[in-house]
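Note that one protein chain is taken out, while the other chains of the complex remain in position.
What follows is subunit A.
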Amino acid sequence: MGTGSDMYRQQILDHYKNPRNYGELEDPTFSHVGENPMCGDEIRMDVVLDETDDGATIEQVAFSGDGCAISQASASMLTSTLQGKTVDELLSMERDDVTDMLGVDISPMRIKCAVLAEKVAQDGAEIYRGDADGEKTTIED
């Protein structure tokens, strides 16, 4: 049987079935919601920042929502890597960082699922900084 895209490696299934940092935080510095209308995936990101003169560091991060395995696993992995990163580091993340993190080739039709969590976290951070408006994130093309 052809194994095709190989998207569903153990690591992704593990994060999907046992999501890390799942839930909502008590007192987040910012939180933001986004959706992928094509799939009905929805993700909320809650972030607690530690703010010093040198800039803001992500102290705690959690996600909630539901959707396909790719979007949920991606959110789970992202929350694990974001802890301790600065907001600047979050904002400079790119698509490739997400696919590298997932460790598999994501088919073109599913890339929106993969990058949803990253986009929600980044948009949330920009809104918090006052660089963007407070609309809900929607993943389009």
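Just so it is clear, a residue touches a chain if its C-beta (ideal position, glycine included) is under 8 Å from a C-beta of that chain, and two chains touch if they have at least 3 such contacts; residues count from 1.
Simple rule for what comes next: contacts and distances are computed from a predicted model.
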Among "DNA primase small subunit PriS", "GMP synthase [glutamine-hydrolyzing] subunit B", "cysteine desulfurase" or "DNA-directed RNA polymerase subunit Rpo3", the UniProt name of the subunit that does not appear here: "cysteine desulfurase"
Per the touch definition above, residue among A:40, A:84 or A:103 touching the missing chain: A:40
Subunit A residues touching the omitted chain (full complex): 1-8, 13, 16-17, 38-40, 67-70, 107, 110, 113
